[in-house]
Each structure stands twice: as structure tokens, then as C-alpha cells.
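Subset of chains shown; positions unchanged.
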Amino acid sequence: MASVQVVTIGEAMIRLTPIDYQRLETTPLLEVHIGGAELNVAVALAQLGVPVAWVSKLPDNPLGRRIVQEAQRFGVDTSRVVWTQEGRVGLYFYEKGASPRPSVVVYDRRHSAVNTLKVDELDWDFIGQAKVLHLTGITPALSDFCRHLVAGCIFRAKERRMFVSFDVNYRSRLWTPEQARTTLLTLLKGVDLLICTKDDAATLFNLTADIETIARQLQTSLRIPNVAVTHGDKAVIVTPQGTFSQAGYQIEEVDRLGAGDAFAAGLIYGFLQGDWELGLRYGLAMAAIKHTIPGDWFIGTKAEVEGIMQAQQRGVVR
Amino acid sequence: MASVQVVTIGEAMIRLTPIDYQRLETTPLLEVHIGGAELNVAVALAQLGVPVAWVSKLPDNPLGRRIVQEAQRFGVDTSRVVWTQEGRVGLYFYEKGASPRPSVVVYDRRHSAVNTLKVDELDWDFIGQAKVLHLTGITPALSDFCRHLVAGCIFRAKERRMFVSFDVNYRSRLWTPEQARTTLLTLLKGVDLLICTKDDAATLFNLTADIETIARQLQTSLRIPNVAVTHGDKAVIVTPQGTFSQAGYQIEEVDRLGAGDAFAAGLIYGFLQGDWELGLRYGLAMAAIKHTIPGDWFIGTKAEVEGIMQAQQRGVVR
């Protein structure tokens, strides 16, 4: 198996969504998608042509196999997934709302197999050959076990001089702001790229300025060289190579889940190209495309992303 | 069987709707819902925890059973429905339009079983134990027979000192404004709460002022103590306890049918709580939620209604 450039580690779940705008109480059918922040990033990167692996732990049953197969479809390397006869596949139910009815997420992810994943079960020879390790703040929120997993992963990655990317992704259903802050302040030492929404910055770190200022404050206080902050369709990244910011797109929203992960993938793509500004532009375009596609995943080609970026394609081309 | 707090009486129909935005001429599939103003109100009230019964007359066939079963699903007491071997279940076809193509309703409700329902077939011992009887202006429009039914129901209810709520619900497909006015002017004597849209007030009673003025004019001219008037997302209610008004919500419309009935349910809920202002706020929030759900029915919990009211829930919570 050839080496990959990026590895992401985390949980992926089966996502179940009512058809139309039906409610979970009454829908006769549920659409099946796969979601999980780290896998979402891997799937998006794979479609840009980046060799990428996603690592996790899954039960050896049809649900576990489904997750791996769907990832393989887009070319994600899943050869290092750890299989187990124990545990379950995490699930979540996503009911899409319409204003003023909020969308509802019912998590059913406790006791999933990833909660038993140990750092030493991972193939660090394989992972260590990659340039980038991407993690998120969801994993440490899952359990004490998972918090140790993330800490261990960052440690191992730094030993191997990998570039560590970390998306805050605060989930209020999983832990409190206090718990999150305490844990993240420890974990984030060693991180090379931090991605954070303006809202999470306010909730966790009490930062409420404009996004560029917030990014600088996070850069300084956490001593992280590269920090990206997003707000709606805007994003900024402060780096040693300079500060880049851009506004996004007019979006007709079909499904917003996973848009942040598509953004992260674009940013990492830019890093791999040695061009943060390109990454920012890719990230915003990919997030915009993601908004228009049912499910958690960006589905598209590099040519489509660039087409959006150049605003050259409008309406129907025929 | 324990007593209930609210009884609604009227026809419920099977509603058949094309999938997507297809036309009735071409759709391969029809979605099945249940609709009927009085049952819609009962279903909404039941979900707020109010003991409520819906009374009607239905043929003993799978379509009749479906209506009762769907109502029972949400906890509506259907034990006093009168079953018959004659007649049919009313139907209506609802084709959802998109601007500028109007939505189309094809009624196929003539000769339905409810047209043979007599006041004396109803279990007035049961009904009379409730506090509130809710009726609408649709029933007297169905047939002469039904007009007598409604008159009889109001008479019996007043005998039993019930609070009578009445939603005008003018339907131009069923009768003319003249017919409606003549009938309603007689029926509305004895009503305790009148609900009317601004458009219906103009069509039937030639009232064209702002909604608060209209409500007062109706209160005075018809000698009804409590009058609510709605217009778009706004509503006002004039009562002996005071006048209350409120604007509604920014709504992303999925299906508008039944929104007025959700509003009526909220108002009645407020009355039962002894708080018209609360009722108005519940009504507007419930109508807003209804707009986001396919079918005629409000589906939700009291907690969700209050969440909307407090504007505390925005976007996806996860």
C-alpha cells in the first residue's frame, strides 16, 4: 500500500434523515448517509486527488462495512481501519427543519466501537509517512477514552514531525463549554493549524471581536502558527506567510451538514500546495458546493471547484 | 372513558397530494394525509397534553378507520365517532403550486357520511362534560343537513354551559359570501370565541380596517365576547380581559394547509390556561411550525412550541 499525504482519525456514523421535511415521529422512510467530521474531510480531499486515509474502529457488520465502502467509493484509503467484533456503529438522526422550526439532531453514538480505540492499535508506521494529521474537537468529547486517544495521536504525530490540523467543532450535546475549554487548552499545544468558527470562539474562549482579530488572539494565546476563523460565508486565516481573508458565496441551501469539513479539506489542500490563500478559496468554494448536496459529503471534482471559484459557470450549460 | 376538556365536531377527509411539484394530471404517486379543520385542531391540542375528543360520522371501511387511527396516534379521543355502513369518506386533492401557479384544491367531499350526522346521534353526556366545543364555518357550508347539525350543536352546548369556539373558515368552493353571511349571522349568536381572517371579514362582513378594529367591530356587532382576527403572520384578540396582539415569524413555507387550525388550537390552549395572551403566542408559534410540515397537521411538542416562542433554538443544535 502506497503512502498517503493526509490521515484523519475519528468516528463516522450512519446518518438517518426523514424524506422531504417530514418529522422523525412520522416519516415512513429514512435516507441513509454517512457522516463524521474527520471522514467528511478525507472524502473531500480524496476527490481533489490527494492521497488520504481515514482511520477508525468499526464493528465487523453490514453497517461498519457500509461506512468503509462508501469512503472507498471516493478513493479514501481505509486499509488501517481497526475491525472489532464488539461495540456498535454510531448513529445519528438528522431532521431538517424550516424556519422557524429548527433542524434536530438526535445522537445515538454512545457505546460505539471508536470508544475502545487505543493509540497503540493504530498503524503508526503507515500514519507517520503522511504529511498531515487532521483531528477535531468532537473526538475528545465522546469519552475519557477518546480524549486520551486524541492526546496520544497528537503526541505520536509530533514525534513523527507531522503537521497537525485541528478543527474545534464544539458540540453542545456532547460536553459543556467548560469541559471543552479545559480539554482543548491541553490538546491544542502541538497543533499547527486551528480551525474555529466565530461562535465557538465566543462560547469556548470568550472571544467576540471580528474574525481576523479573533484569529490573531487565538494564534497568540494558544501559540498555534496557523489559525482560521469562519463566520457564515466569510473566513480568514492568519499564518506566518501572511493573513488572508475572503467572503463566500450566495448559497441556496440544500443540506448544511458537513460544510465546515469541506472548508477544512480545502484549507488542507492549500497547505499541501504551499498556498494558504488558495486553500482559503478552495475551502469556501467547497463549503458552498457542499451546501447544495444532500448528505454530509462534498461530492465534486477539482474542475468544478475551480469553476465555482472563477464564477465562470452560471445557470445551466447545455 | 375519562372526560375530555375540548370537543371538536366536523368532517375529516383523506387528502391526496402529488409528489414534488407534479400536477394531478401526471403524478405517479399521491401522498396520503388527513385533513379537516376541526380534527386538525384536536390533533394539535392533543399534542399539547389537552384531553380532547373529535366527533364525526364515518363509514366503517379502511378509509374511515385510517382517519380514526391517525387521530388516535396523537392521542385524540375518537370513541364517540359514529360509524355507518352508508356514505363515503370525503376526499380532497391538493396540488401544491409555485408562484405564479396557484395551488389547486379539488374537493370530492359531497355525499360523505358526515352529511347524515344528526345532533341526536351524538353522545351529549360525554360532550357536555367538556369545557370547550370547537366548530368551524366549513360544516354549515357542506349541506342543509350540516347547517342544522351545527345549529343544534351550539344549542346543546349552550344548554350545557360549554364555551363555544368558532372559526369562520370561509370556503368559496362550498358556498357564496351571501349564503355564508346569512347562515353565520344566525349561528354566531351563542358563540364565545370567534376566529376570523382579515380576508374573510372583508368578504363576509365588509370590514376592511386594521385587524384590531375589525376584531372590535365583530365583537360589537355580533355580540361575541372574544374575537381573534389574523392577517398573514399577525394576529390580534379582543377579550373582556384586554386586547392582545402580536406579529408572527419569518416562515419558510413547506405546506400552508392547516396553519389556521394550529393557530386556533393555540388560542384554545391559552383559554384553558386562563391566559389569552399566552394563547395568542402559542397560536402564532404553532401556525409557524405547521407551515414547515407536510400535511394538514401540526406535529410537535409543547417544548418545541415554547422553544420557538423563546427564539432560543436557532439552526442545528448538535
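Read from first to last, the chains carry the letters A and B; within each, the first residue is number 1.
Heads up, the rule we're going with is that a contact is a pair of C-beta atoms (placed from the backbone, for glycine too) under 8 Å apart; a residue touches a chain by one contact, two chains touch by 3 or more.
All values derive from a computational prediction rather than experimental measurement.
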Complete complex - number of sequence copies, 2 represented: 6
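Here, only the chains that are shown with their structure count from here on.
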Distance from chain B to chain A - Cα centre to Cα centre, in angstrom: 46
Parts of chain A lying in touch with chain B, wherever the complex brings them together: 20-23, 25-26, 92, 97-105, 107, 171-173, 256-257
Residues of chain B defined as touching chain A within the complex: 249-254, 285, 288-289, 291-294, 299-300, 304, 307-308, 311, 313-318
